[in-house]
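Only one protein chain is missing from this complex, and each of the others stays in its spot.
Which chain is which? They are A, B and C, in the order written, and residues in each are numbered from 1.
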Amino acid sequence: MKITDQLVEKHGLKKDEFENIKKLLGREPNLLELGIFSAMWNEHCSYKSSRLHLKKLPIAGEQVIQGPGENAGVIDIGDDDAIVFKIESHNHPSYIEPYQGAATGVGGILRDVFTMGARPIALLNSIHFGAPDHPKTKSLLNGVVSGIGGYGNCIGIPTVGGETKFNETYNENILVNAMAVGHAKKNKIFYSKAKGLNKSVVYVGSKTGRDGIHGASMASAEFDEESEEKKPTVQVGDPFTEKLLMEACLELMKDNSIISIQDMGAAGLTSSSVEMASKGSLGIELDLEKVPCREENMTPYEMMLSESQERMLIILEDGKENSAKKIFDKWDLDFVIIGKTTNTNKLILKFNNKIEGEIPIEALASKAPVYDRKWIKKKPSKIKVDLKNLKKIKIEDALIKILSSPNHSNKSWVTNQYDQMVMCDTAQKSGSDAAIIRIHNKDKAIAVSVDSSANYCKSSPLTGGKQIVCENWRNLIAVGAKPLAITNCLNFGNPENKEIMGEFAECINGIKEACEFLNYPVVSGNVSFYNGTNNKNIYPTPVIGGVGLIQKLTKPINHYFKKENSSIIVIGKTIGHIEQSCFLKENYSINEGLPPEINLLNEKNNGESLLKLIEKNLVLSSHDISNGGLITALCEMTFSSNFGAKIYKPKKLTNMFKYFFGEDQGRYIIEIEAENLPKVEKILKDDKIYYENIGFTQKEKFEIEGELNILTKDLFKINNEWYNKY
Amino acid sequence: MAKQFQLNSKKNKLKFSVTVTLKEDVLDPQGKVVQNTLVNMGINNLKSIRQGKHFEIDINEKELTVAKKKIDEMCRKLLVNLIIEDYKINIIK
Amino acid sequence: MAKQFQLNSKKNKLKFSVTVTLKEDVLDPQGKVVQNTLVNMGINNLKSIRQGKHFEIDINEKELTVAKKKIDEMCRKLLVNLIIEDYKINIIK
Partner (left out) sequence: MRSSVIVFPGSNCDRDIAVALEKMQFKNQMVWHKETKLPKSDLIVIPGGFSYGDYLRSGAIAGKSLIINEVKNAANSGCLILGICNGFQILTETGLLRGTLLRNKNLKFINKDVYVKVTNNNSKFTNKYKKDQILNLNIAHNEGNYFTDQKHLDELKNNNLIAFRYCDEKGSINDFYNPNGSLENIAGIFNSKKNILGMMPHPERMVDEIISNKDGVNLFSSLLN
């Protein structure tokens, strides 16, 4: 077949990229080779626009066993235990087919984790939808939630956390990010780097079909009206097969058969084989007629580019083929030796003994393009909102407006569709600041949370980038965990647009600054560009997934008030930053101004002191203050609790609304047994932590002196209505 | 039953069936498992089995073309996932 | 594709469809929800909708009666829960 300009363009390759390919090959590629280049050189696999910026992220720390560059990051949690985790996006497929898109997103990230030898122990997700009244939102929400549940429930891994948000910026481009967390033995981690010559390359798992061909290129292009019409063959998830694949792989990993292992994710057989060879500085040769196929008459092109799910590539030690095959037979899975490692440093593809493609590995990997795309800094907004100019409202009405809004409503409609308890180690389900998962058969536990703040990032990418890291850190602290490391999923618009690229660069700078200060390194992640339609880009939406350690889990800490008459303390200073607050958004539709600043020093001190209080068993409940400010956080502490609170009129009152709805960072609310108050105050004073004693818990009612008096069960009802009516 | 039949014979009502099947190249995990099971149960000669959905729809409408259009609308709007499924409408009576 | 067609025309292979429906007195939660949703979507005149399963089965067998018996066996042994479901076998080609 003649390689025309049109064909090149269809493969998502730019003219100069194609010229570069010809130079690297010393000739024109054939169709199969063109397909392979397009799969490896697209944004999704090559990170060509992001790589230079990602390099800035801090990735080291004594807790880090494996940073970015492998299927998932690995951290040390003491003894011989390691935690393996990563987050990944499945945005475009989920918009086209929400159920299958979300389901296969979960399947993909699980493979990244068990490929490394870890048994997955928790799933989380961050899902962003368009405005609730947009005609597509409801069915997308339904499809995505049941897809996430459908996969995780069936395979039997608890889905324990996440976030569900609505904003019109996602009307035409929803976000579906899935995170998986696994547990492994420290000395039993598996990597993708190939080693040794003439080793068997084994294909295991499901058969290859024509699904998702060019999925990776789809994720690397903007949507247009036609994309929905194009209906690329959607991948259908098969969680049952994945369960078998996971058990079979984990069984095989018990002995020393595996040299290297890699899941077939984006760009399937192509990227997995190239990645293994490139990391090992080897060549790889595949006999494609041996690839197990689901459909008749599949071509090498289709086999190499198919994104059929639930497949893995393994390089085996000599002589282990039979014993390994037995395991896969037991689980009724295909196991076929389809090639071997070579010293050619080339990817050689044979089909019925004829060489169909031959490409130097480095042309696909290290020589893939890297772009230093133009970017510009965001001009900071100078707008300050003066509450005096706004229509007067009552505190109670403003609060109700927030509590009943889609973004703040109780999410149990979502989380009840996920099995959160399977594996019987979920000590704290979603609904709290962070979920807590006990390490099986041990006293210790991890805490996990995912967070994002698109509005903040839109208005100030740098501050926003810092803020999400801190918010995520805070969420782990609030449940008594020591934050260890993060994974990140960077969802942005079109990187060829210099403002978007600026948002990206600045967010990364923010993430970097916060991670460095907090010793909270990045161990894995994913970048998703081209989130937008017809030049309308989504708000910059970096999502942070954090993991923390609870050394000894006795009683999980959560944010529900526990007792009558305990003291309520706010850690951290309330100034009353009201721009970008949800108070202004929900009540006045005002989106202007800068987000609250981050003071990393206070952030760190406040968090570490709280952790100290929790470790000393002085805290009954604790909650970080985020969207909606102090008053919203207090209300949340009364939900699912038999107790309310009585809050004093603020002493150094600036403005009631700023005080109660301001979104100043670095703050927590804690409930302290009255008799422990002196002890707690002493510790906070010694640590030079700013705190305020704001009131005490009481039965049934939520009260602010002279301002507000509501039954907590009414508040709870208000908070629970939206989803059930939607 | 008797009553229903009466209604039908008055032809105020039409009955359709809709078959929804997965498109050809789309993976059918259900069919796959069923097929393996049947083979393991010793049923030989089975070449392939694919699973789909079947709907039986009664509609209060006497005009066949109008009714068919309505059924088609239901399929497109709800019953069928056009991205991965095909469908066929049959009139029963 | 071409190859497959050839096989068919040689009639070494038969193709059946099987429809499995819930017995009339068995509650059909799925059908009910689908029905409510359609009504809420403004599709009027809908009288009732019930959901069932549809299988397409290819079998390597040239004798129609033998093949039919095999299909019937599959239904009774696995595809159908006779306590709550009815089924119907149709030959396609």
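Quick notes on this one:
The rule we apply is simple: contacts are C-beta pairs under 8 Å (C-beta built on N, C-alpha and C of every residue); 3 or more make two chains touch, one makes a residue touch a chain.
From a predicted model like this one, the values you see are computed outputs, not experimental measurements.
Note that the absent chain touches A, B, C when the full complex is taken as a whole. Residue in contact with the omitted chain (choice from A:109, A:244, A:259 or A:435): A:244.
When the missing chain is restored to the complex, the residue among C:26, C:41, C:66 or C:92 that touches it is C:26. The residue touching the chain not shown here, chosen from A:3, A:52 or A:154, is A:154. Mapped onto chain C, the footprint of the missing chain covers residues 25-30, 32-33, 77-79, 81, 83-84. For chain A, the residues touching the chain absent from view are 146, 149-150, 153-156, 238-241, 243-244, 331-332, 412, 415-427, 438, 553-556. Panel shows chain B; residues 29-30, 33-34, 37, 41, 51 of it touch the chain omitted from the view.
Assume only the chains that are shown with their structure count from here on.
Inter-chain spacing, taken between the CA centroids of chain A and chain B, is 39 Å. For chain B, the set of residues that touch two or more other chains is empty. Residue positions of chain A touching 2 or more other chains: none. For chain B in complex with chain A, the touching residues are 22-23, 25-29, 32-33, 36, 81-84. Interface residues of chain C, counted against chain B in their complex, comprise 13, 17, 19-21, 31, 34, 37-38, 41, 43, 45-61, 70, 73-74, 77-79. Across the complex, chain B is touched by residues 96-97, 99-100, 206, 209-211, 231, 233-238, 240-241, 294-295, 308-309, 332 of chain A.
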